[in-house]
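Comments concern the structure below.
Only one protein chain is missing from this complex, and each of the others stays in its spot.
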Amino acid sequence: MIYHPAILSLLTASTIISMMVLFAGWKGLLILRCWDLKSGSELQLQMERSTYLVSTILAYILFFHLISLFLYIFTADDLHSMFVGAMCAAGSLNANRFGYPVLMLKIVTCICAGVWLIINHADSQGYDYPLIKPKYAFLLVLVPLIIGETSLQFLYFAGLKPQVITSCCGSLFSAGAGTLSSDLAALPRVPMEAALVAVLAITCLGGILFLKTGKGGYFFAAASTLLFFIAMAALVSFISIYVYELPTHHCPFCILHREYGYVGYPLYAALLGAGIAGMGAGALMPARQQASMANVVPGIQRKLVATSVALYLLFGLVTAYLIATSALKF
Amino acid sequence: MALYTLVIFVLASLIFFVHAIKRESTTILREAPEMVVQRQLAGRHELIPIDYIEKIRSIRGVDKVEARLWGYYYDPVFGANFTVMVPETKQLAPGRIILGRGVARTQRISTGDMVTFRGATKASLLMTVQEVLDYQSELVTSDLVLVSRSDFQELFNLPQGHATDLAVTVANPDELATIAAKIADRLPDTRPILRSEILRTYESLFDWRGGMMTVILFSAILSFVIFAWDKASGLSADERREIGILKSIGWETSDVLLLKFWEGMAVSLTAFLLGTNLAYGHVFFFSAPLFEPALKGWSVLYPEFRLEPAIDFLQLAILFFLSVFPYTAATILPSWMAATVDPDAAMRT
Partner (left out) sequence: MIRLANVVKTFNSGKPNQFTAVDDVSIEIRPLNLTVLKGPSGSGKTTLLSLIGCMVRPSSGRIFLHGIETRFARHNESAGSFEITSLPERFLNEIRRSTFGFIFQQFNLIKGISVLENIMLPAYPTGENHTALHQRGMGLLERFDIKRHAPSKVEWLSGGELQRVAIARALINNPSILVADEPTAHLDSRLSHEFMKIVSELKSKGKTILIASHDPIVYDSEIADTVVEMRDGRITGRGHEE
């Protein structure tokens, strides 16, 4: 265990977040079991009140979780000097087997919390709590994810030993190392570029179609989810090398550094936002059938789809700009 | 509010301080030799014979080997420990010394003055101060005394043909580890130490100290959270009444929650800005008088130095997570309880 202030603050934050989500989950369980809108009993009133508490908690969780995601990467970055062979976050995260799973879980929980808040927002517009059951069932899925993330993060930091020899972005994200990250890096550049452009175009067209006709919601959600993953892969496979102007450097973390104008932040923020909005729009599709939702959901979905398309386009534009201004030419 | 600001102030001072010190020492160590070879005797550091220099130099890839002389001198009058060193670059004439600021300050001497040192063989040495080292990066050089080679040998009664350790320079830095392994192999009684290793040890040392302090402060935060909770949940009768009125005239639970959120934001932001600014001044303009005893225990000499201002997103984010986040989390439940006052309560006051 390394006593670094950043580690302490991350652990504190995660512990508090876990406690909050446990509390919210407990309330959610109660609601799932005892909810009866027709009743005017004290219990029912109490539960309706606690829905406010749960949404407030989730909103705070999303906010703090987003910051902690970046703080986690930042901390890993700061710790790299402790490990032989580490040059940036990629190496520190690789110092034991928990580093990367924690990162993945953090991203997944952020997305889940975002989608939950979207569902919650839609639900609060219906006069008979139409989505209350699915919403709280989803919350119960989120609970173990966050608890797992907290425990793994604890294991990761507890297992960090200075002097450990780790491999960093140079070898992790280089083609042919036989790992997932290296496979991502090994993805051929030209087909990946083509795939990104194609899926981006499909997603945007699907979005415009949805905005115009209100049809193809599932299609858009699927396309934007696919685009999310392709864009992540593209970051490793070719966007990074244009940024670093080195045909062999595929690291997804170094782009967060000052040397590269912090360009990683807008890229990741746009991706996360677009992913959450796109998946949220998809998650609301079944609600269109509900009587009390039929009037509200399409409006919310339109906003989500527009946001998602706009953010993906932003991502595309920044990427295009990076490629155009890069000294690396093929 | 005052307590909130105080917590942030102390925490921010600590974090800024540790960060700045770490950077400082990293800068200094960057100028240290790549590899140092020490001799071990029964597991303890021993003087190294000069003829080892030749043996090491014969290893392929080694560029330069230099003997280093250094040690500690205890001053019984002031009860202070100095680091005594023979400089590698500067040539000093016998009888002349160069002092670090801290030494000069405790002994109350300046350039041109004479000082006596008690030698290992009873006889005292009288030396003239040639120079006092300047201000920069005082943390490590503050307790330094630079003497000539012959004075060093006389002061500590060092046997001829020995050095404290050897500084090794390597032609190709990539081969450092291999060469270190070769040295350890050929001269089994020696131990090569790489600069990168020292750097790491230093870093974890500072982090550890900072961490310990953080743990102590953590309990302070905890009590502060309890205070926040207490304050937020113990709604005054007036406040309850006001929220009841707001609800009865058409405000909704989420409106009241939003109001409470902005209230909390205002408090947190003020405390955060105030606390960090005060801490910035404390650490970088006044050199953190509050922490000196706790953190700079190199020797009895407390260097008086200015830290280079260095704050980045990481420091602020850490601070945010250790203060604003617990505070906010502690206020969620109380604000919700306040916000769910029955709207008809206002009709019954």
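Points to keep in mind about this one:
In this document, chain identifiers A and B correspond to the written order of the chains, with residue numbering beginning at 1 in each.
Keep in mind that, in the parts below, contacts are C-beta pairs under 8 Å (C-beta built on N, C-alpha and C of every residue); 3 or more make two chains touch, one makes a residue touch a chain.
Small disclaimer: the values here were computed from a predicted structure and weren't measured.
Among the residues B:T5, B:T106, B:T253 or B:T276, only B:T253 touches the chain that is left out of the figure. Touching the chain that is not shown, out of B:D189, B:E263, B:D312 or B:D342: B:D342 (per the contact rule at the top). Even with one chain removed from view, chain B keeps its contact list with that chain: residues 238, 242, 245-246, 248-255, 342-344, 346-349.
Seen across the whole complex, the unshown chain contacts chain A at 37-38, 40-42, 45, 48-49, 124, 127-129, 295-296.
By our rule, only the chains that are shown with their structure count from here on.
Every residue of chain A that touches chain B in the complex is listed here, in rising order: 2-10, 12-13, 16, 20, 49, 52-53, 56-57, 60, 64, 67-68, 70-71, 74-75, 78, 81-82, 84, 162-163. Against chain A, the residues of chain B that register as touching in their complex are 14-15, 18, 196-197, 199-201, 203-204, 207-208, 210-212, 214-215, 218, 253-254, 257, 313-314, 317-322, 325-326, 328-329, 332-333, 336, 339-340.
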